[in-house]
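Here the complex is missing one protein chain, while the rest keep their positions.
This part shows chain A:
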Amino acid sequence: MVKMVAELINANPVVYERKERRVYKLPAVIDEYAQEPIDQQEIFDHIRDIKDPEHPYSLEQLNVVTEDSIEVNDEKSHVRVTFTPTVEHCSMATIIGLCLRVKLIRSLPSRYKVDIRIAPGTHATEATVNKQLNDKERVAAALENLTLLEVIEDCLSPTFA
């Protein structure tokens, strides 16, 4: 599944400015049992720092994910992330999708249903990649592949900093 290539798929990616970070204010009275609804920005904060599999830049810096690419319905416990690969033939699209899924599985409450997809019209094999990323049996099998898991962990490490 992972093809290690000598040449970079996208040798010169466009790098964008990082957006400002939200400062979390603690409420005056802390109610431990209050359930804070999860919003778009919180989801974005979970995934913005994921490292691109082939560049030293984050998915935010490469505009692979933006805040607007996240749809969240906290009441229905549903989130959908639409990502845009940097080039149409990016063979790393599946890895990026897996990174997004793994990060959200680890960060969100288990009641959450997560859908990951490629932005319509931005990838040559969009339907194939989308089907793979949303087949949980294939995802489970992929995550038992230690080589692949290592690549994913490496991409996720900046998000836990």
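Everything that follows uses one rule, which is that a residue touches a chain if its C-beta (ideal position, glycine included) is under 8 Å from a C-beta of that chain, and two chains touch if they have at least 3 such contacts; residues count from 1.
As a working rule, contacts and distances are computed from a predicted model.
Peer 1: For the chain that's not shown, choose its UniProt protein name out of "Probable cytosolic iron-sulfur protein assembly protein CIAO1 homolog", "Aminomethyltransferase", "serine C-palmitoyltransferase" or "UDENN domain-containing protein".
Peer 2: In UniProt, the chain that is not shown appears as "Probable cytosolic iron-sulfur protein assembly protein CIAO1 homolog".
Peer 1: Looking at the whole complex, which of A:K19, A:H89 or A:K113 touches the chain that is not displayed?
Peer 2: Spelled out, the listed residue whose C-beta touches the missing chain is A:K113.
Peer 1: What does the interface between chain A and the hidden chain look like in terms of residue numbers?
Peer 2: Residues 110-111, 113, 131, 135-138, 140-141, 144 of chain A touch the chain absent from view.
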